[in-house]
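Shown below is the structure under consideration.
For this view, one protein chain was removed and the others were kept in their places.
Presenting chain A:
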Amino acid sequence: MPPRFIPERDRGVFRDALAMSIGICIVGVSFGALATSAGLPWWIPVAMSFLTFAATSQFAMLAVVMAGGGVIAGLAAGVLVHLRHIPYGLAVGNLYWDKWWTRLLGTFMLIDQSTAFALAAGDDRRRAKAAYWITTLIMFVAWNLGTVIGVLAGGFIPDPDVFGLDAAFPALLLALVMPALKDHDTLLAALVGAAIAAATAPFLPTGIPVLLALIGLLATWPRRKPKEDAA
């Protein structure tokens, strides 16, 4: 049940995010368990989740270090897969760019889900703001709770794939971007971008293909001018 301090009109987002958080929590459990079973002391994965709050970056760094690639290569991999947050910050950065502490916290809590939920809220700035904070705070709690449970669970590593959780994340994002795809230019850019990403993904390091997708924006560029002249 959504707590009372959440206004009636934002409770839908709260419920969606809360349901989503179960999946994130289980992925967090697998992260904590994987890190401890790799021989890391408990405080390393716990501190990582609390201070970084970026699942893909944490898994990327852990994977490289566990494979013997070294810390520097691990850091590079972790930051590389995170670069997609630059376009996210450009798109939703204004939602938390108010006081110094909301800037700090909002920046720290920029994730795929909060971006997607905020964009799905449309042009209503108040709703977008609420969606951003509600989803990201819930995800933060779930991610850290999951990590701690994973660390405590010791050798037991759940495989999120068994529950199909790897399908839950793309499906969530797809549902959230779908309203924006009603705009023809956005749809065109997204299709071209997704095709570029899919074609390059087998050959490039994770994190690069989704950035190359931005080339898809060029597909909509020439068509914008005549429309504006007409208006």
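What we mean here is this: a residue touches a chain if its C-beta (ideal position, glycine included) is under 8 Å from a C-beta of that chain, and two chains touch if they have at least 3 such contacts; residues count from 1.
What we mean here is this: contacts and distances are computed from a predicted model.
A.B. asks: Which protein name, taken from UniProt, belongs to the chain you can't see among "Protein-arginine kinase activator protein McsA", "Hsp20/alpha crystallin family protein", "Branched-subunit amino acid transport protein AzlD" or "Membrane protein"?
C.D. replies: UniProt lists the chain that is not shown as "Branched-subunit amino acid transport protein AzlD".
A.B. asks: Determine and list the chain A residues touching the chain excluded from the picture.
C.D. replies: Touch set of chain A with respect to the missing chain: 15-16, 19-20, 23, 40, 43-44, 47-48, 51-54, 57-58, 61-62, 65, 71, 74-75, 78-79, 82-94, 96-97, 103, 106-108, 110, 112, 115-116, 119, 161-178, 180-181, 183, 185-186, 189-191, 193-194, 196-198, 201-202, 206, 209-211, 213-214, 216-217, 220, 224.
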